[in-house]
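First comes the structure, then the notes that go with it.
Only a single protein chain was left out; the remaining protein chains are all shown in position.
Moving on, here comes chain A:
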């Protein structure tokens, strides 16, 4: 694997995370429990999709095969996606959506903070812009996790169920492979495993305030960020997300 091949993989991982989560969150548009949350979720989805344009735009440049962000987003198939399994998990109820958002936001803000010091200035600039959005996403999702976790009996039970369901997808964030090693050696991105302590501290603090219990097991589902094995949910998501560009390639407004 050349340096540019590894860099391309890394950028796809960043862009696919925000793309797939952005699409998932956008599925709430018009369906959220209250108007205010509906707008807030749509804002979050748009932020994430905006970040996708930057990451995948740069990925296309590095690849040098005339694929822009749109081509990468809409013309790749499931096995070419490099997002964490966590972000392709179905929305479930509102509580599970917010739990997934919180587990992602916590990792995202820590990672973006490190990427702001990347040896590649383009990466540092994207991270700088994205980190402000991510900081707000985290504030919002953490608040909601605390409110619902430490809320009624019903909301507490739903949030605990969401955490139990999603926790096995957290470990994948910290797995290290050859791409990560290459990025760390170049100083482009941090070693993913080095984020774990900070993540556990942050997530532990919020979940404790939310009166929720982190499952004991550190078992981790893997296969998203290296594309080896996505869940069956990604294909269904892509049929929705890519439908127009698949049916009418290069369609424009």
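Going forward, contacts are C-beta pairs under 8 Å (C-beta built on N, C-alpha and C of every residue); 3 or more make two chains touch, one makes a residue touch a chain; residues count from 1.
As a working rule, contacts and distances are computed from a predicted model.
Chain not shown in the complex: UniProt lists it as "1,2-phenylacetyl-CoA epoxidase subunit B", one of "DNA-binding PadR family transcriptional regulator", "1,2-phenylacetyl-CoA epoxidase subunit B", "Vitamin K epoxide reductase family protein" or "Branched-chain amino acid ABC transporter permease". Set against the missing chain, the residues A:1, A:39, A:176 or A:244 yield one that touches it, A:39.
Along chain A, the points of touch with the absent chain fall at residues 34-36, 39-40, 43, 136, 139-140, 143, 147.
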